[in-house]
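Please find one structure pasted underneath; my questions will follow.
Note that one protein chain is taken out, while the other chains of the complex remain in position.
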Amino acid sequence: MKLTKLIPVVGLAVALPTLALAQDDAPATVAADEFVWIMNSLLFLIGGFLVFFMAAGFAMLEGGLVRSKNVTMQMTKNVALFSLAAIFYWLIGYNLMYPLGDWAIEGYFSALFPAVGVLEPVGVALADADDSSYASTGSDYIFQLMFCAATASIVSGALAERIKLWPFLIFVCILTGFIYPLTASWQWGGGWLSEAGFSDFAGSTVVHACGAAAALAGAIILGPRLGKYKDGVVHPMPGSNLALATLGMFILWLGWFGFNGGSQLAMGSVGDIADVSRIFSNTNMAAASGAVAALILTQIMYGKVDLTMVLNGALAGLVSITAEPLAPTLFGALWIGAIGGVIVVFTVPFLDKIKIDDVVGAIPVHGFAGVWGTIAVIFYGDASIGTQLLGIVAIVGTTFVLSLIVWIILKGVMGIRVSEEAELEGLDTTELGMEAYPDFSKG
Amino acid sequence: MKLTKLIPVVGLAVALPTLALAQDDAPATVAADEFVWIMNSLLFLIGGFLVFFMAAGFAMLEGGLVRSKNVTMQMTKNVALFSLAAIFYWLIGYNLMYPLGDWAIEGYFSALFPAVGVLEPVGVALADADDSSYASTGSDYIFQLMFCAATASIVSGALAERIKLWPFLIFVCILTGFIYPLTASWQWGGGWLSEAGFSDFAGSTVVHACGAAAALAGAIILGPRLGKYKDGVVHPMPGSNLALATLGMFILWLGWFGFNGGSQLAMGSVGDIADVSRIFSNTNMAAASGAVAALILTQIMYGKVDLTMVLNGALAGLVSITAEPLAPTLFGALWIGAIGGVIVVFTVPFLDKIKIDDVVGAIPVHGFAGVWGTIAVIFYGDASIGTQLLGIVAIVGTTFVLSLIVWIILKGVMGIRVSEEAELEGLDTTELGMEAYPDFSKG
Amino acid sequence: MKLTKLIPVVGLAVALPTLALAQDDAPATVAADEFVWIMNSLLFLIGGFLVFFMAAGFAMLEGGLVRSKNVTMQMTKNVALFSLAAIFYWLIGYNLMYPLGDWAIEGYFSALFPAVGVLEPVGVALADADDSSYASTGSDYIFQLMFCAATASIVSGALAERIKLWPFLIFVCILTGFIYPLTASWQWGGGWLSEAGFSDFAGSTVVHACGAAAALAGAIILGPRLGKYKDGVVHPMPGSNLALATLGMFILWLGWFGFNGGSQLAMGSVGDIADVSRIFSNTNMAAASGAVAALILTQIMYGKVDLTMVLNGALAGLVSITAEPLAPTLFGALWIGAIGGVIVVFTVPFLDKIKIDDVVGAIPVHGFAGVWGTIAVIFYGDASIGTQLLGIVAIVGTTFVLSLIVWIILKGVMGIRVSEEAELEGLDTTELGMEAYPDFSKG
Amino acid sequence: MKLVIAAIKPFKLEEVREALTSIGVRGMMVTEIKGFGSQSGHTEIYRGAEYAVNFVPKVKLEIVVSASMADQVVETIATTAKTDKIGDGKIFVLDVSSALRVRTGETNEDAI
Amino acid sequence: MKLVIAAIKPFKLEEVREALTSIGVRGMMVTEIKGFGSQSGHTEIYRGAEYAVNFVPKVKLEIVVSASMADQVVETIATTAKTDKIGDGKIFVLDVSSALRVRTGETNEDAI
Partner (left out) sequence: MKLVIAAIKPFKLEEVREALTSIGVRGMMVTEIKGFGSQSGHTEIYRGAEYAVNFVPKVKLEIVVSASMADQVVETIATTAKTDKIGDGKIFVLDVSSALRVRTGETNEDAI
């Protein structure tokens, strides 16, 4: 054998006791409860790194859809927002989101607020695990954290090219530390919404529409980019790098397998792994049909295919299936995703019509398609339209109002928008003093 | 514990019955057949998302090797082709490829044509699984789908910078819905080729040479880019972004671990996981030696290293080992991959000599190296040169002929090539009205 | 069922015997030792492909931080170095690093030198496995190889924009085939350092500081880029593509989950998977806090956030936690990573002050932060400051001296630096005759 | 005829183009340049090292117009591009001895 | 000497260069520009919003030649760059008072 790093020896030691459980005459076997716990944790770890990578996907998508004079700033925001989300979700969010039945206000507000997230001790035994029938706290934590960060990524895209760095980051801390965990606790923390029977498997509303609501509030307070709606006409500001934007979309699609698949929360049984497999298949189908819907629709409506809409369409398909990626048949996933794709093609111009400037189409993709996906649960899952609407209104409404308040305060206190000159010259040189593509020669 | 999303409760419920199987006096243990089924499904899910990511790899590689005036189009094609493949493989391909012993024409044509793919019910029990000794249908489906989509990605690279969007996409539907599944069924569907003893572990021929054959047929009908072979001399049209192309190659390399590793189709036993490990090691070695071979060879032949050849070399190494990534020793993988690398360095100029314009070198990489890899099986696997050649001729020949017919029809019916002016000005502005890099400033 | 590829039949066959072990009256169950072995191997495979992807991360980070006239060269170096590492680690390194207790010089030099790496036979049974209580050799091999390659990636970044291709690649062969495996064997090969009680979980020193030491030696012998320190002032040479650099950082962050998580070397027990979960959480937290530290510090010190420092900060956080990602609490990971971020902000300019030109900040990130992380083990792990310093001095010192010798010889024999003209015009056109971004138009 | 060369701030391009169109200018050549001038020299910090930014992004307009129109064109650019901030730009006028429209073969005044 | 400035369609560059070489032109400066002219103004749709594309990609050639050769150069460019489609480009000629080849110090006619 290879005498390798010292750790494994310890590691294996930990493994032994459990084996002892088996009778002596038979070979040591694996206890079912340990197996399930191990496999569930593994699902979260795999899902965790896949969803983590979505942070890169958002960054590339946004970096490709802003103008090159704002790319350094967009990169900075994306790296910073994920990092701050990781800190504030640990500091406050995690326990606010999961009260473990311990509420300050029953079903509405966790009693574990404020308290930092704590992991299980090193080499914990199943008996001492926080939840012996679920998965390791660390794996659950890393997985849930990624969802929280996603909401902030959604906001950064919508408000790009004009918002100041620090006010944006302060908002991110509040959103990821407080707003999202609060509303999410109502559903995934076992709060009143879950009691009410609201159904949102992986978060079309809990995560995506929530992020979109925060973005919408910000877009309203912040206002459109200078010249975007000059003289009542929409003046497009084309993205600077569509190859990068396409890469971002693909990375997000990849991450979504973890986003939805991991949300099965278990793969330690035949039924669970089969379900995760269904989820993978449906998620992929919805993304594909969303893209194809946008492809065909833009060809018909504009006479030319619009790549940026196709990218949004795929993402809208993904968001649409997120509320119920398990129950639908592949055909179900196809039409649910396709409608998501159709929605973006119509809502992107719609937002422009009402003069809400969403640089990357985050609100149509995560908001409108998110709402659609949540409603679509009624077709295959068992949910009533009533409770679905209730959940949408509750989460989107609350997030919107709270965000609006925060944005207004930030605006009043420190201002959230860069100077007119800075916006015109580009945030990279004016706010950060660093061009993303400084060379004379290409790159 | 954390009362999290409601789903897991269901999920865990599903898990319980199986545990009941164990005797009461002993702790509940894991049934071996369930364990194997779970692990095999997990292998497919991991392999599935890895191979999915190859779609992004192809997109970046191609986006980097075309000129910037055609990048938006190349991105559009890559997103669209994957999405359409996902739909048509479900609609027709999957059942055409896997007749489950139920043939319309014994060993040649599935009786399940046309029929859409269907997944196992939610929370299926092992007893009700489609195949209790294999893996979940959903996991197999998502994994196989990715292979199908890869064939279309190969075509898009070869025909870049001059083919019209829609005819190309129609071809993709036919290739992924019909042609590939048909020829693949002969081998992986348990058809006549597998009966004949043809050996192609992960598809050097079944997938890669198949895609290359379809691309070759297209390249012939479509003709070279304007000016590529003006006055009998080759006029290179350098790729616009070699950083992007390099990223694409790395992503493909990453995906290949899933492509070959997942093709072990099992990891629920010591022997299987050890084999998957061998496959990972051999796959990596072949890619490395392919790259090094091209590195050294271009230095010697041209006096300068050619990065684009090194990228192709790594990919050729990967394609070469794909037909038998398990049996060879690491040394075997090294020389098999290296020869693959050598092949591209010679066949890329060769294609130019016969005036076949393959923009990214897809035919040398996937075709010539694919054939080589399939033949190389005889050195380590147990396969006869005769049956290997039979399989190559059967699959490449059939794919080529069928594709040729489709291309000719498409050309006659709607035309497959953009106007001369559009090609000269670039497809992005003329066909899509959208530049990939529109800014004055870099990016 | 689906009659799919022929391999699985074989695969499953292999699985059967093991099940036979169970008594006949009870359903076949999974043997614990096999389960552990399978899960450990799976951990290495997942960790392996994640760490592999770091090669792409390094390539993008470096490609984004060099000037566009040197991007083709940087890509070539990154692809070539990984490929050569894969070959030389197999050829020599692996057995030099893991003597399996069989030393030529007890604790210092493996007796298995030189000998090529050999994998377990196809379909190996547990009884015949190289180590029945660990994992498959193939999985261990692929995982360890990725660590080895990382050291070379570190060097390429530091010496960019002026070093000749071939001398660099020769150094890579020596570093990955000999230097790293030798020093690493002292710790992970069960050598004298591990005996001495040195603790470096995933390699803050064994891997990162080692790579940094090799880079430092090279940077000293090679000298700074022309004009970098003209007239005693630092003349920054801004990176050409910060979007690419950001992507690279995110990919590295992703890979680090495999780098640290996989280093638990086991996940076949509740304790181990829970530990891997802790590691994931701590690794993520350290990266986040490293980024935030650099974010805040650059804002305070320079009045503007420096994205390149934030990227370095995240990486420094990752390197800092690598020596002990398991034991610390999340708060521990936070402050350890944050200090790592602070370190880069101060050491990047420090290196410039002493006129050592490190193009991408590899020495601060992997060297200084690596040393810090190794020392920080004493706060949570059980290690004495003495042995930690001993290990740092031993590995960094040895690597530095050996590298220095190699660099000096290379310089004397063939010269390691491109001509002044080549450096000024850029290595892409002069050394490789190929621009990375040749188009007039952007891209 | 005259060739009017103007270096202006990039974000003023669209405005200037509109103003010129409104006074009848029917064509121009626009180039992305780096400008050096009094605006140059402010310092930035990159990875801890302070350096002077000598070149700032500008856009160069080249417009050939009939001699009679030259002054009006110069004036229009001047008024539109003006922000009263340093770096607003410069305008130069040169003589053009002949012009030709490729498509029609028209020459001089008719060509522009 | 004369400075010939020509704005042509990018894909015509190679052809024009060859034609010019064949008549003895030994040097030129090529710049990527955005052109505004009669060709401009066609509309495209971006994310559902219609907008006018005012600037189209062009390539600008700057060639200094002896006065005697100027007309031939202009003519050669005109004939080669011609596609009879709108946007073919324009050619302008200016006077050059002096020229110098850096490497040799040769001046005027000898320098070009």
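In this document, chain identifiers A, B, C, D and E correspond to the written order of the chains, with residue numbering beginning at 1 in each.
Definition applied: a residue touches a chain if its C-beta (ideal position, glycine included) is under 8 Å from a C-beta of that chain, and two chains touch if they have at least 3 such contacts.
Small disclaimer: the values here were computed from a predicted structure and weren't measured.
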item: Sole contact to the chain not displayed, among E:L3, E:A78 or E:I91; value: E:L3
item: Touching the absent chain when the full complex is considered, from B:A129, B:I179, B:L252 or B:M309; value: B:M309
item: Selected from E:A6, E:I45 or E:V64 as touching the chain missing from the view; value: E:V64
item: Where the unshown chain meets subunit C, residue by residue; value: 227, 421, 424-425, 429, 433-434, 440
item: Missing-chain contacts mapped onto subunit D; value: 2, 5-8, 31-38, 54-55, 58, 60, 74, 77-78, 81-95
item: Chain not shown, touching residues in subunit E; value: 1, 3, 14, 17, 26-31, 62, 64, 94-103, 105, 111-112
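By our rule, only the chains that are shown with their structure count from here on.
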item: Most widely separated chain from subunit B, with each centre as the mean of CA atoms; value: D
item: Chain copies touching (subunit A, subunit B) - same or different residues, decided at half shared; value: different
item: Intercentroid distance (Cα basis), subunit B paired with subunit A, Å; value: 29
item: Between subunit D and subunit A, distance of the C-alpha-averaged centres to the nearest whole Å; value: 46
item: Centre-of-Cα separation between subunit D and subunit B, whole angstrom; value: 51
item: Sequence positions of subunit B contacting 2 or more other chains; value: 22, 29-30, 35, 46, 71, 137, 241, 243, 247, 433-443
item: For subunit E, residues that touch 2 or more chains besides their own; value: 10, 32, 34, 44-46, 57, 85
